[in-house]
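For reference, the structure is listed below as structure tokens.
Of the protein chains in this complex, all but one are displayed in their positions.
Every chain is named by a letter (A and B) in the order it is written, and numbering of its residues begins at 1.
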Amino acid sequence: MSSTVISPGELKPKPPAEEPNYLNVNHTISSWLLTGDHKRIALLYLVSTSFFFFLGSIAAGLIRYELTSPAGVVLESDTYNKVFTSHGVIMVFTFLVVAIPAIFGNFLVPLMIGARDLAFPRLNLASWYMYMTGGTLILAGMVFGGVDTGWTFYTPYSSMYSNTQVSMVIIGIFIAGFSTITTGINFVVTIHKMRAPGMTWFRLPLFIWAMYATSLMMILATPVVAITLMLVVYERTFKLPIFSPELGGDPVLFQHLFWFYSHPAVYIMILPAFAVVSELIANFSRKRIFGYHFVAFSSLAIAGLGFLVWGHHMFVSSQSMYESIVFSLISFLVAVPSAIKIFNWMATMYKGNVHLQSPMIYAIAFLMIFTVGGLTGLFLGAAGTDVHLTATYFVVAHFHYVMVGGTMLAFLGALHYWWPKMTGRMFSDGIARVNAVIVFVGFNLTFFPQFIVGWLGMPRRYHYYYFAPEFQAYHIMSTLGASVLGLGFILPAFYLTQSLFTGKKASANPWGAHGLEWETSSPPPTSNFLETPIVMDEVYDFDPVSEHARDLRNLQEAEEWKKAHDGMDNLPEEDN
Amino acid sequence: MSSKTSTPHEHHIVSTGTYFVTLIALVVLMIATVAIAQVNLNAIGPFSGTVVNQVIALVIAVAKAMLVITVFMGVKWSTTLTKLWVASGFVTLILLFGILGDYVTRHYEHQSGWEKIEDGSLPRFTPDERTVPGPKSNDLNVKIRQ
Partner (left out) sequence: MSAITNSPDHGHGHGHDSALHHQFEDIGQQNESYIVGMWVFLSTEVMFFGALFFIYTLYRWNYQQDFYIAHEHLNVIMGAVNTTVLLFSSFTMVMAVQSAQLKKRGHVIGYLLMTIACACVFLIIKYFEYSSKLADHLYPGAGFATDAQAAFGEHAIEAGKVAVNMNHAQLFYSLYFGMTGLHAVHIIAGILVIGALIRLWFNNAKSVTLDFVPTEMVGLYWHFVDLVWIFLFPLFYLMPKPH
């Protein structure tokens, strides 16, 4: 690249060896544990959620190992129940709901809107401590005997009959729920009140729209599950009759209240993934997102409609047939905004200047895997077919396609994409691309056989299947896939950590992307921006001419274009 | 719309008189609701007297709540954003009450389920005679080894 072409991050004179940034400004432990800086809190979340994810994956490994033989391998039935419950509880409540919003939301929301910090930094720190307290209580419950009710805690088993650590784990979930609520409050107020001058709603990155919709659900749905789970604890402790059929209560009431939260919860898990994918696809196609308004409003539509479909988890629970019809219909409707996003993303890539760097590979893999996951949700959303498929491995495969293939892939894509911004170091993109393919292959090998074996009748949460030994081939394939997938999850821990020490220092905008976060140094200073940015145009203002500059042999043309636009375009750096 | 400069939170200082009148109104409404509750009202149209009583009690409670929210909590003089958030909690709560739809429609068909225990006997199970029991064997045509 000619020396006359510079990217905006280097408009200022070359910095000395270590410019003060949020990482090196203070090295003491208390400066980390008592920080109000949203970026440091994001890193605290990164470390802690990775730890919980690791524990949850051990449980997953045990499950897959156990299922390689029709009569089970090492676990008793009771222990198996505890293992899949801990897998579910840890993955849902301490990882999926938290990861992308708390790490990337915390880090990026102020940066993307041009603010110095979130609205309530001390509340943000309190949020992390609540998360750690809740997570620790959950783990304590697992260690002191575990829980065998399933992550759904259906009554009356959880409220009356189970002899396991239900109360302790529920209190942990309760506390962690408040972490979610406070994060949501922070995001909503920040996005409403702290946007930089000129940053109107429709100039916002789509990441912010999706984070806002996620926060809506976090705020309004989480309290319902909090009080419902607390009632289970009261019922266990004081022998109350609220959900007990013998005493006049209704166990299905618990299911209604539980799913009133837990369905929006799954959208809380996937909307941040949509947020990430919007950013990845736009920036790596060097093209404005197709149908920006549609994608923005579809996030809100998903949040709104997501509150109206909880009954599709209860088609076989003796819920009224008329309700089932209504829920089935609305479930089909809620698929529409997700489909709108998928089509718009694909249209963005069409005739875009697609750069297949590792974050983009994750994003493309997301498109494929999430589409399969979403389509299989329709089989489950139709009440008739759901009667056959519910409580089988078809459901398990469906939600792992959208949760792991959706949220986890977006998480990895986000981690790679914003790693240089967060740490100031570039990792080796070659290894990262290979890893993305490993994850994709391993994922499909793990979960696609589960669709088949579920349709054939393998029930979920069973630890043996000696009545159908022909399922073994599928289970073994799934376990092999899980090993590959596990490798794909472990490798980034190594090469990303290694980049902290030996990776080359990242410039402000190593990917050539658009967004306010790329206009400050990597890593950013504590106050995010040296001067308050004033926004003149929408974020995805890629110019088709200059973004295809790699094809432009005539650099003079590029420079003239640059002059005509005040020299503010981003030409991509060479990739490694 | 830039959020950089915003109108300072209303330095509109509400007079003591307004607050005091609101308090009196609240106490009056409270006395009214207690008084009306002592009287068994007559039915109005298709609604029984009990329902009328309950509706009136709720209407009075909502009126009291509106007074507290608009005057004491200052929502009357607040920004649109605040008003939207005040409303959103209650709107979502109404969505939660949609769960009642299940209970209202459960008994339209003679389905088993959550039935009242009248005399201590087991819950009634009334399978609909019109339904034909499904085939006992697996209908997925999967051979199951015995």
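Everything below uses one rule, namely that contacts are C-beta pairs under 8 Å (C-beta built on N, C-alpha and C of every residue); 3 or more make two chains touch, one makes a residue touch a chain.
What you see is a predicted model, and the numbers here were worked out from it, not measured in a lab.
Novice: Check each of A:Ala140, A:Leu247, A:Met368 or A:Leu480 against the chain that is not shown and name the one that touches it.
Specialist: Residue touching the chain left out of view: A:Leu247.
Novice: If the hidden chain were put back, which residues of subunit A would touch it?
Specialist: 110, 114-121, 181, 184-186, 188-189, 192-194, 196, 198, 219-224, 226-228, 231, 234, 238-242, 246-250, 253, 257, 514-516, 519, 527, 529-541, 565-566, 568
Novice: Provide the residue numbers of subunit B that touch the chain removed from this figure.
Specialist: 3-9, 11, 13-14, 16, 19-20, 22-23, 26-27, 30-31, 33-34, 37, 40-41, 48-50, 53-54, 57-58, 60-61, 64-65, 68-69, 71-74, 78-79, 81-82, 85-86, 88-90, 92-93, 96-97, 99-100, 103, 116-117, 119-120
We adopt the following convention: only the chains that are shown with their structure count from here on.
Novice: Centroid of subunit A to centroid of subunit B, CA atoms only: how many Å?
Specialist: The answer is 33 Å.
Novice: Along subunit A, where are the residues that touch subunit B in the complex?
Specialist: 192-201, 216, 220-221, 224, 245, 248, 250, 252-253, 256-257, 260, 307-308, 311, 318-323, 326, 388, 456-457, 467-470
Novice: Using the touch rule from the top, collect the residues of subunit B that touch subunit A in their complex.
Specialist: Counting only subunit B, the residues touching subunit A are 1-4, 6, 81, 88-89, 92, 95-96, 98-99, 101-106, 108-109, 111-114, 116-117, 123, 138, 140, 142-145.
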